[in-house]
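Here is the structure we will look at, set down as structure tokens.
Only one protein chain is missing; all other protein chains are in place.
== chain A ==
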Amino acid sequence: MAKWGMVIDLDKCTGCQACTTACAMENNRLPGENWQDVLFYHEGKYPSAKLMWFPRPCMHCEHPSCVDVCPTRATYKTEDGLVLIDWNKCIGCKYCMIACPYGVRFYVDERPLVEPDVRGVFPGAGRGMWSPPYRAPNDREDWVHGVGIQPSGVVSKCTFCYHKISKAPKGVADLDEDIPELKEYVPACVRMCPPKARYFGDLDNPASHVNKLIADKRGVRLLDQTGNKPQVYYLSGGAGASVPGSRAAKT
């Protein structure tokens, strides 16, 4: 069984947000409910201030604190290393949002993150919270794995495009959009990345390209001190895109 993971080369990331847009379109996210996001921030002060950015999907941790705190096992770890949410079991207690150090979970039964509230413009038909005009085919709806238009009162998050990667041929080391027969199984954010800053593959396969990148370019994990052990690795040589400073700016 694969242990899927992602590598993001920060030296290549241009902060273009194509990944964010691709994720939103692929997964029918509400505006602002960015399962995948690029966070912009600044460090330093004039004249040495720097604008920086940081691409941030769900880390699909090896030891996810969100899974341990979920009282219903609605949030769970799959055999192939994904952290998913079963919307049939989620009670909307939001403890997982509290326990996630990376802020990658969303409870959309709340004030709209972006005005106007499109849920009012495209009200939900049936069980879903809303009916986006660019809605993916209905057969993609898979509540057990947190895929599709979510119902109200549940938490949602990045699935690493479970609906795509779960159909990939068994035993492949990497899901690379440059391999024609595999491109349909590549997560949307990886496939759409214009500078090819993202790589997706099997972390348990020593021959996978992602493992080579992590070894050769000294991949690091975000907030590794939490013990969550993310399955997303960052490569950085100190260019514009980088891991944020360890301390937030004071106000």
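Everything that follows uses one rule, which is that a residue touches a chain if its C-beta (ideal position, glycine included) is under 8 Å from a C-beta of that chain, and two chains touch if they have at least 3 such contacts; residues count from 1.
The definition used in the following text is that contacts and distances are computed from a predicted model.
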| item | value |
| --- | --- |
| Protein that the absent chain corresponds to, by UniProt name, given "ABC transporter permease", "cytochrome-c oxidase", "Polysulfide reductase" or "Helix-turn-helix domain-containing protein" | "Polysulfide reductase" |
| Contacting the left-out chain in the complete assembly, out of A:Cys19, A:Leu82 or A:Val108 | A:Val108 |
| Where the missing chain touches chain A, by residue | 32-33, 39-42, 53-54, 56, 65, 68-74, 89-95, 97-103, 105-113, 117, 152-155, 223, 226-227, 244, 246-251 |
